[in-house]
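In this view, the complex is presented without one of its protein chains, the others remaining in place.
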Amino acid sequence: MSGDLDTGAEITWCTGCGNFGILAAVKKAVKKLEENGISREDIVISTGIGCHGKIFDYLDLSGIYSLHGREVASAEGIKLGNPDLKIIAFGGDGDCYGEGLAHLLFAAKRNIDITVIVHNNGAYALTTGQASPTSPKGFKGPATPGGSVEPPIEPLGLLLSAGASFVSRGYAGKVKHLSDLIVQAVEHPGFAHIDVLQPSVVFTDYYEEYNELVDELEDTRSTKFEAMELAQESDRLPIGVFYREERPTYNEELLGERNPVKDRLSDEKRLKEIRAFLDV
Amino acid sequence: MSGDLDTGAEITWCTGCGNFGILAAVKKAVKKLEENGISREDIVISTGIGCHGKIFDYLDLSGIYSLHGREVASAEGIKLGNPDLKIIAFGGDGDCYGEGLAHLLFAAKRNIDITVIVHNNGAYALTTGQASPTSPKGFKGPATPGGSVEPPIEPLGLLLSAGASFVSRGYAGKVKHLSDLIVQAVEHPGFAHIDVLQPSVVFTDYYEEYNELVDELEDTRSTKFEAMELAQESDRLPIGVFYREERPTYNEELLGERNPVKDRLSDEKRLKEIRAFLDV
Amino acid sequence: MGSKDDVKAMDEELFTVIIGGQAGQGVKKAGEALSKFFLEKGRYVFEMDDYQSLIRGGHNFASVSSSTEEIFSHHMRADVVVNLDKTSYEMHKKNLTPDGLNFYNSDEIENGEGIGLPLTSMSKEFQRPQLIMGVTGIAVLAAVVGENKDSLVSLVNSVYPRGKEDNTAFSKLVYDEVLDKVGSTLDLKEGDCRNRMFPGNHVIALGAASAGLDIYFAYPMTPASSILHFYASHGDKLGVTAVHPESEIAVANMAIGATIAGARSMVGTSGGGFALMAEAFSLAGMVESPVLFVLSSRPGPATGVPTYTEQGDLGFALHQGHGDFPRIVASPGDMEEAFYLTADMLSLLWKYQTPGIILTEKHLSESSMCMDVDPSKVRTVEPRMHEEDTEYKRYLSTEDGVSPLKFPPSKEAIKWNGEEHDEYGITTSRSEEVAAMHDKRHKKEEVILEELKDRHTVNVYGSGENVIFTYGSTTLSVREALRCSGIEAKVVQPIYLRPLPTWELKKHVEGRSIVVEQSVAQQFSTLLEDKIGLEPTSVIKRYDGRPFDPMDLAGKIKEAIR
Partner (left out) sequence: MGSKDDVKAMDEELFTVIIGGQAGQGVKKAGEALSKFFLEKGRYVFEMDDYQSLIRGGHNFASVSSSTEEIFSHHMRADVVVNLDKTSYEMHKKNLTPDGLNFYNSDEIENGEGIGLPLTSMSKEFQRPQLIMGVTGIAVLAAVVGENKDSLVSLVNSVYPRGKEDNTAFSKLVYDEVLDKVGSTLDLKEGDCRNRMFPGNHVIALGAASAGLDIYFAYPMTPASSILHFYASHGDKLGVTAVHPESEIAVANMAIGATIAGARSMVGTSGGGFALMAEAFSLAGMVESPVLFVLSSRPGPATGVPTYTEQGDLGFALHQGHGDFPRIVASPGDMEEAFYLTADMLSLLWKYQTPGIILTEKHLSESSMCMDVDPSKVRTVEPRMHEEDTEYKRYLSTEDGVSPLKFPPSKEAIKWNGEEHDEYGITTSRSEEVAAMHDKRHKKEEVILEELKDRHTVNVYGSGENVIFTYGSTTLSVREALRCSGIEAKVVQPIYLRPLPTWELKKHVEGRSIVVEQSVAQQFSTLLEDKIGLEPTSVIKRYDGRPFDPMDLAGKIKEAIR
């Protein structure tokens, strides 16, 4: 893996796109994680389909470019295959809050130890800007030329209701802050979510608005309800860790100490067990 | 349609099953609705797959026996086809909070005017009692003989977070109360949800517990957070309407005054418009 | 289903018991007890459980057939029929052999044909009168064939570990009542079978475990659920983790994820769940992930008839997933094959890094029969692994299209890509690269075909100028039909369905040919017409959800070759 985590693939995001900030933050975070003792060799990524998904090609890390909406399920599978790995799933708002919402909420509920980063640009960017689950009512896109008639969902509240143990929001325009969040999320023992405000310069160029409203939190909230209230604020956009708690992870509870790929039974042992079944 | 709403189909629920209470409550509610001016001819139902879904066969109402987890999507389609109809979707906890969770939450978000009734028995009953999304941690079923390792989801909180405009809980053991809820839900102009505590005498015979803990609410809560807190109570099980608000429905906002099947363009008008496209 | 009396069973030692009752009366357990009784007599046994999609009530039955010779199916004409309730009585009184004994619940039926037992009143004394009734089956059988009471009691104890006392007490009551009423009039020869019997799903589970399965992902769906339940109970010992996620879409995508970590993963479902996995199946083809999919069919379309059997998913299975990519589809014709084939498939898929399907049906998944397998005969193949001294490319172009594998942790990035990609796994839409990757994957299809040409791909049973083509669990019905009726015919059963071993099958396109299958659209026959130009003289199909009764089928075959 290259020192700078580059793959050499041509980057086809638009100049000025918020995705560049996310890419920079991830790279920074991986380096910080290495200082903290987590090797990049142990980090595995999964991505959905959309502009966000292209980060797969730009990060020199192992992983899978999954299907639209399935990056969280892919991530969970990798984790269960080898729970020693650190998994980061990258999704889009269409992808992870729409097509794949159920996977996200169930991952949160079961508290599987993965990190999910959603590039939330309030649009289906790659498919030319249709309204997404987080688009405001009245949003104009090619499938809603007269304005979308649906109010947006508020993803952090949903995640808190589902039982997520680490819920946070970042901003693609604040790379340092975002990279800190990523480090915390990956180090959090359990399901960690980062909703990233990500302007799309083509469809949702909210840089100005975000620059004005974004506000770094000092403390996490101590109850879920407080965290939910925070997520609903609209006169400012708090960023940081809204809520965190520690509770048993799904992978530990399901697997105990066993690592399916490392602690595979010897052929001999397996055969013996099967014989026991067949013969007794 | 028979006066008593019976189809004559043999009922194959176990004796004592909570589903009988739900069936009775629905019949009662339909009669009440008729008094209130909603004809049973205008009521259309959809059901998922599970013990709950069998209610399709027992109710002499039009509708569709849909797929596992898809009753809400079916219901939405019927509503959009003819918004004058009143749609009730019946789901199971495995079905509607698991396989089909995303449909439920999006229906709530967009506030489409349908009613969803979930027969929440905390198990996949029809498939022999596996743990469902609402099964408590430690639940023993054939897929979790050592006890499930996942905590349950709390459906009402999720629905409130998703923006549901009518959120309630009923109990299969209180038929009168439940039938009142159903009447209110159907009359509510927008998305209405009823989570029904439904003991399965085979897998989750919680009658005693429920009879002790169930507590009829006097008032709905005025904020979503209060309603969520209510939903989390465990020393008692409040039943009734937790939260209600009125906001524009998806069907009205999308269709305006138009009813796709009733206000179909005349062939002439349609042809004229298409000609305009083709020739100008 | 017609022509019952045309053909007579020629196996004189064939002995069948049918027990019918409501869900909740322990009918399935009763079948198990009957099977065990026969097994202990050294007899070969086949047990078929017929039940509805409900938890209590309705009508269930078990048909348990046994013989001193190897036996491949249950029968629907029984020497002893035990009806616990009225519906059963109405249903099964026609299922008797000419000398068969019909037992019924005289508390529910007045003046029935056969021997009335006051089962309801007899069971009233006990704590769980409904559940206890199932014991009737084994008690009746023991009595009529002259088994002594102690053996009966010890059998009941071993099959009903819970509630031993009540069960043994009730069985003794019934035993005495039967002895009293009819005595021991039937003969049962002992055999020399020393095998155990298993339901097909357990055999599939054991087969996969033998080949090193690490994780099984599934969402419950009849008739595949018992694979999940098996691993949930026994996976600890076998080194297989059982995971039940929120949906089939999660199941399939998690399974692919697990392979990326290096874990051998399998999933199981029925038609509707498999439909939901279509996109992930295609993803497995694109990223080259060797997930094994078990598709156990029930009657479709849609939710269909959940607890019955059919072969209507053949075309669907053969063409699962959008786009061009190689896949292997195979279907076992009996239990032993289910064991070895599942193991083999897992290895084959890892060898060629592409998804595959074990296609089976409720009739194999949930029926039980005697079988004799040796897990040490399972051939496991180690997948091609990357040699550490060269640069790593996930999709390295090679002569056979198979690129070496590598798993994290890894110094070099391992990139599995569901979009079209270059050798490194980086996304591309360049025309030469797109074509080259298509060529690479397609090469695997050709190599797989070559590998199959060296393998045993078609089972041929018997001989004769009449050729019967069949596949999957219907093979069991056909073999039993021939065995029992003495009709001479050659049975040809392709084990692999994609690629279809046309080179082998074509050898049998001669003379009169009959296709036997369970699909109204006769999908299998169509496949053979398409692929080997078969022009069947006759297609025998059944599509009411029930497996063939062998003697019925024998009658139909006889008609067809007449």
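First chain written, first letter: the chains are A, B and C, and each begins at residue 1.
Operating definition for what follows: contacts are C-beta pairs under 8 Å (C-beta built on N, C-alpha and C of every residue); 3 or more make two chains touch, one makes a residue touch a chain.
These numbers come from a predicted model, not from an experiment.
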The chain left out of view makes contact with A, B, C
Have a look at C:Glu12, C:Glu190 or C:Asp324 and name the one touching the chain we're not showing. C:Asp324
Of the candidates C:Thr307, C:Thr342 or C:Ser513, the residue in contact with the absent chain is C:Thr307
Where does subunit A touch the missing chain, residue by residue? 12-15, 49, 51, 65, 67-69, 98-99, 101, 124-128, 130-131, 133, 142-145, 202
Positions on subunit C contacted by the hidden chain, ascending: 52-53, 249, 271-272, 274-276, 278-279, 281-283, 285-287, 297, 299-308, 310, 312-313, 315-316, 318-325, 418-420, 429, 431-432, 434-435, 438-439, 441-442, 445, 519-521, 523, 530-531, 533, 543-546
Chain not shown, touching residues in subunit B: 1, 7, 9, 39, 41-42, 44, 46, 49, 54, 56-57, 60-67, 70, 73-82, 84-85, 102-103, 106, 254-255, 258, 260-261, 264-265, 267, 269-271, 273-279
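Please note the rule applied: only the chains that are shown with their structure count from here on.
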Where the CA atoms of subunit A average out and where those of subunit C average out, how many Å apart are those spots? 41
Residues in subunit B with touches to at least two other chains are numbered 98, 101, 133
Would you mind listing the residues of subunit C that make contact with two or more other chains? 246-247
